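Removed: one protein chain of the complex. Kept in place: all other protein chains.
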Amino acid sequence: MHAEKPKHDFEPKIIAFVCTWCTYAGADLAGTSRMQYPSNVRVLKFPCTGRIDPVFILKAFQQGADGVLVSGCHPGDCHYIAGNFHARRRFAAFRKLLEFIGVDLNRLQFSWVSAAEGGKWVEVVTDLTEKVRAMGPMTEFKELALEEQWSGKIDTPELKEAYNQI
Amino acid sequence: MSSDNIMEYSYYPGCSLHASAGEYDLSTRELFKILKIGLTEIPDWFCCGATPAHNVDELLSLSLCAKNLELADEIEGDVAVACAACFSRLKTTQHVLTENETKRKQVEKAIDAPVKLNSNVKHLLEILAADLGLERLAAAVHKPLTGLKVACYYGCLLTRPTDVPNLDCVEAPTIMERVIEAVGAETVPWTHRLECCGANFTLSRPGVVIQLTNAILDSAKAAGADCIMVGCPLCHGNLDIRQKEIEGVYKTDYNLPVFYLTQLVGLAAGLGADKLGLDAMIVNPMPLLREKNLI
Amino acid sequence: MKKKKMIISQETMDIDFVRKVEALSDTSVRRCFQCGKCSAGCPMATFMEHPPNRVVRLLQLGQWRRIIEGRSIWYCASCETCSTRCPNKVHLASIMDALRKLSWDADGPSKESYVQLANKLFLQNIRTYGRQYEMRLAAVFNVKSGQFLKDLMLGPKLIAKGKLKMFHSKNKNMTEIEKIFSRIEEMRKKGEAL
Partner (left out) sequence: MSRIGVFICHCGENISRTVDVERVAAQIGKLPGVAFSTDYKYMCSDPGQNLLKKAIQEQKLSHVVVAACSPRMHEKTFRKAVEAAGLNPFLCEMANIREHCSWVHENKEEATVKAIEIVGMMVERVKKNRVLPSITVPITKRSLVIGGGIAGIQAALDIADCGHEVILVEREPSIGGHMAQLSETFPTLDCSQCIMTPKMVDVANHPKIKLYTYSEIELVEGYIGNFQVTIKKRARSVDEDKCTGCGVCMTKCPQKKIPNKFDMNIGMRTAIYVPFPQAVPNTPVIDRDNCTKFKTGKCGVCQKVCGPGAVDFEQEDQLIVEAVGAIVVATGFDLYSIAEKPKGSPIKGYGEFGHGKIPDVIDGMTFERLASASGPTGGKILRPSDGKEPKQIVFIQCIGSRAREKGISYCSKVCCMYTAKHTMLYHHKVHDGQAYVFFMDARTPGKSYDEFWRRSIEEEEAVYIRGMVSRLYQKGDKIVVMGSDIAVGVQVEIEADMVVLATAIQPQKGADSLAQKLGISYDKYHFYSEAHAKLRPVECATAGIYLAGACQGPKDIPETVSQASAAAAKVMTLFSKDQLEREPIVARVREAGCVGCFACKKVCAYGAVEEKEIRDRQGNLIKVVAYVNPGVCGGCGTCQATCPSKSVELDGYTDEQIVAMIEAL
């Protein structure tokens, strides 16, 4: 399809949190339709966007994600009646918080992609990848994570075991 | 009537063919002669009543046609009709009197005779396309009309309404195209083949006619036709006689000769201009025919 | 045309007239569901104050006077497009015929006189000559309608081309024609036909 793929210096890492009923199926549709999009995205499947804890987004940035996408069913189409509404409300507040701590909100995108919108999935993923590519790597959180590890306070085997026993 | 005729018909020319459409009558007789089709004119036929009669007095219209059918019944063979209006009236009469008993009884009283509905009323097109057949028609061609682009104009009365004339499909007829293509001409697809020219208002409201006819000429011209072919003297009257007037009103230039079908088929069959009545046409066809090497 | 309010009741709906129309045209007025296809395809609709569908509608309501007061029925070209395309087999062209006839019988107050005059002359010609003679028809029409100069330029050309015959022979069956006309008149007088 593409004659020659443009070479980039920086390949961003994009993590997508999606619901299984709409967006995951939409991404499947993009596949069955053999649409093409950048290979930077990694998809994590949830039953519903309602299940997505904002902590996961922080965690993703910590783990080196340069951009995060959260996508679920269109309002009113939730398989679980209203999960996506709860998610919407939760993330509206969460964005404010991220903004407050100085994260460029352009790295975090929310969208509705239905099971029929393979094309939209491609569009959303491509747009976010290119946008984040232009912004460059996201380093702030990675450094935080390193610091956390270096302090060695949380990641001790004892603590881990204790946690696992809860 | 020569004995080597392959088919025989009674012939109902209608009023126009004895007047403004003399060339239609002439070319029909001459063409049928060389095709070896006998035509015997019904003696003392009447006017069919045309549109004005059924417009205001259906019973009169039915009675006039029934009377003509009775006269035709005395001559052997189906009835050949040249004029689309007469064809439509005779066919409609047969249809109505078959379907509606009350009306049939009234008509029988009016003509003081039993209604005769047996004879087959046929337009010249049917005789050429079906009775004679396109193969035999093609075999009679001396001078194929190669390169002549013809817009076949049906008007309203040849095919309508559904189930009455049964000449061809009411909305997408091809009989004219089939006939003229059999003699070598090319036909053009165009949009106004079946639109009405407003013949009913030729006398009373010519303004209406000019408007409607202009749309038809315009469509034929846009489709790239060299000429128009008709099977109705009333359509011919509007398209040919009024063409100059229309060009004047709409400040345009059509210059589309309007032929009767028998003129064009006759031309292909080798008839000369004098036997086709080409000089009677208002829009001069000669330059076109010369250009196409047809005369 | 002024749009008078319609007062509808059993008295103002002249259903008897509608029945006559239905008998003459052999079609049902009630079948029409006002889809408007007749008016959509009518070549003359732009010249009418009541397009064809409205003519049927007014008939459904028995409001025939509203129809015959206007010109619509006289502007019908009898091209049969409406009847051919009607999804309900309402034979509107025949309804128009019936309306014109009943309007004539009622000496209808229509303003459209030219078309009526042309029709009258046409029928007179048949009664007198058995066939139509265009030259005579046109000449008499121009005189009677007071348009002496109408189509003046066409005449000489047509004569030169042999299209207008100055003389004509009388039909030998003339007595038969006259009988048909008079028998029909007789039947109508006796109420045997509409």
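Order of writing sets the labels: A, B and C. Residues in every chain begin at 1.
Keep in mind that, in the parts below, a contact is a pair of C-beta atoms (placed from the backbone, for glycine too) under 8 Å apart; a residue touches a chain by one contact, two chains touch by 3 or more.
Note that the coordinates shown come from a computational prediction; the quantities given were computed from them, not determined experimentally.
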item: Interface partners of the hidden chain - shown chains only, full complex considered; value: A, C
item: Absent-chain contact - pick from A:Ala65, A:Val103 or A:Val132; value: A:Ala65
item: Residues belonging to chain C that touch the chain removed from view; value: 3-10, 13, 28, 30-31, 33-34, 53-54, 57-58, 60-61, 63
item: Residue numbers in chain A that touch the chain omitted from display; value: 1-2, 5, 13, 15, 20, 24-25, 27-28, 30-32, 34-37, 39, 42-48, 50-56, 59-60, 63-65, 79-83, 86-87, 90, 122, 166
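Criterion: only the chains that are shown with their structure count from here on.
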item: Chain contact topology (line, ring, star, complete or other); value: other
item: Chain centre separation in whole Å, for chain C relative to chain B (CA means); value: 23
item: Two or more partner chains touched - positions in chain C; value: none
item: Residues on chain C engaged by chain B in the complex (per definition of touch); value: 23-24, 26, 43-44, 47, 75, 77-81, 83-84, 91, 93-94, 96-98, 100-101, 104, 114-115, 117-119, 122-123, 125-126, 130-135, 137-138, 141, 145, 150-151, 153-154, 157-158, 161-165, 171-173, 176-177, 179-181, 183-184, 187, 192-194
item: Parts of chain B lying in touch with chain C, wherever the complex brings them together; value: 15-16, 18-22, 43-47, 49-60, 63-64, 67, 96, 99-100, 102-103, 106, 109-112, 156-157, 160-162, 170-171, 195-196, 198-201, 203-206, 208, 212, 241-242, 245, 279-282
